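Below is one structure, written out as C-alpha cells; comments come after it.
Excluded from the complex is one protein chain; the other protein chains are retained at their positions.
Moving on, here comes chain A:
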Amino acid sequence: MQKNKVTCILCPRGCIIEKKEQGGTFEFVGFGCTRGMKWAKEEFTNPKRILTTTVHVKSGEIEFVPVRTTKPIPKEKIFEAISILKGIEVLAPVEIGSVIVKNILDTGADVVTTRRVGQKESLDN
C-alpha cells in the first residue's frame, strides 16, 4: 500500500506527516521535530516492523511457542515470513531465545523463541 501520509507514533502529539513531490524531489511537511521527520522518511521509504507469531511445538507442555524477529524486518516481507514459520515445527523442550530461523528472508534478523517450553509430562495422568 503506497501512502503519502503517516501518523508519527514517537510522541503523544501524533503529527500527521505528509510526503510531497516537487519536481522529482521529495519534501516532508507536518512534522513537529526532526526526530519525527527522520522517522517519517524511513517509514515512507523502508517501513520495518518486529514480527511476532507462534510456531508449533511437538511434545510440548503447550502447543505453540511464541517467536519474534530479533530486529524489525521490512513490512512487505511480513506475510512471506509468516508462511515460512507456519511450516516449521520444533521439538520440546525449547529454551527462551533459541534460534528457529537464521537470517529470515535475508533480512539480517533471526527468528527466536520468546518463552521456554518444557516437555509434555510423559503420561496424561
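In this text, contacts are C-beta pairs under 8 Å (C-beta built on N, C-alpha and C of every residue); 3 or more make two chains touch, one makes a residue touch a chain; residues count from 1.
Throughout what follows, contacts and distances are computed from a predicted model.
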Statement: Complex minus one chain; that chain's UniProt name from "Selenide, water dikinase", "Peptidoglycan glycosyltransferase", "Sugar ABC transporter permease" or "Pyridine nucleotide-disulfide oxidoreductase" is "Pyridine nucleotide-disulfide oxidoreductase"
- prompt: Please identify, in ascending order, the residues of chain A that touch the omitted chain?
  reply: 1, 6-7, 9, 12-14, 49-50, 52-54, 56, 61-64, 66, 68, 75, 78-79, 82, 96, 114-116
